[in-house]
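Just dropping this structure here.
All protein chains of the complex are present and in place, except for one that has been dropped.
Presenting chain A:
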């Protein structure tokens, strides 16, 4: 345990850190690659929509002794789609299969009749409309759009517009990846999938907001100091919340992984699998994007601001001066954390807003910059 605990402590003190911001181009690149793959997959393969979205055929059998799960298998092998089978009160079965037209449904009807050892005449086939997809899903999209607008406004007020934009980009990134996986793997999209996707939205933003909250706190008095650039502080705040990010992601993913592997593994593909897969991919993407995409993006946007630009100039100038006076420091540029101990000797740590009086200026490494 103490290894992780130590890691937390050292991340906290900035002794070790990963330069997320410095390597942002790499992560942007990876994300763009994944996104392109997802979009291509979506364009080429399209989504495999379930009966609720594209309609399909409903078969009603005569009173039968075939069990529901058996009928599910028959229907799946006859049609190649997942089927929803319900037993009706009078002992007949209602079998719903997505994406059938009349021709196909007649074929399947015959197949089913053979499986059921029944006369095809006793099975009625009717097409059902995509009522869920057309009405409820369109409303869900509408709700999503309204939510995005509101959340951008909220984040712009609570934080600032750059963060709002970055959070939105991260959100869209997560949705794209999740949808792309669905297209590529060919899982059927059910109402459960959509609900899983909506859950991800909330979670992805939640995650991003936690990181931004720490970022905002640490950059409060940014321009009053000349030791760190915005990017460096952003990087530190990612590292500072890294342990939390890892922990919460693990805690969120474990139950979902349970659903996915145990539930899906025992039962084969089913609704449970569909939902948990979209959740799994989305949660992982959400954690990834808040660290590797959203925060670096904020830093990028911020660095364009004149104030922040000026700050960076001042910081670099000061460093150049310092290194001219002393021995050349091993690290330069963005990778500030190499010279952390040397910096730490300095008395004032700018971005801190905690009362630091007790630890300040006592000539010891101050670990208090959070």
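Going forward, a contact is a pair of C-beta atoms (placed from the backbone, for glycine too) under 8 Å apart; a residue touches a chain by one contact, two chains touch by 3 or more; residues count from 1.
We adopt the following convention: contacts and distances are computed from a predicted model.
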I want to check something: the complex is missing a chain, and I'd like its UniProt protein name from "Xylose transport system permease protein XylH", "Protein translocase subunit SecD", "2-oxoglutarate oxidoreductase subunit KorB" or "Na(+)/H(+) antiporter subunit A".
"Protein translocase subunit SecD"
Option from A:23, A:76 or A:244 whose C-beta touches the chain left out:
A:244
Option touching the unshown chain, where A:41, A:99, A:191 or A:296 are the choices
A:191
Could you pull out which residues of chain A are in touch with the chain that's been left out?
1-2, 4-6, 8-10, 12-13, 15-16, 52, 58, 68-69, 84-90, 94, 126-129, 131-132, 134-136, 139-140, 142-144, 146-147, 150-151, 154-155, 158, 191-192, 194-196, 198-199, 201-203, 205-207, 209-210, 213-214, 217, 240-241, 243-244, 247-248, 250-260, 262-263, 266-267, 270-272, 275-276, 279, 283, 340, 353-355, 358-359, 362, 364-365, 367-368, 370
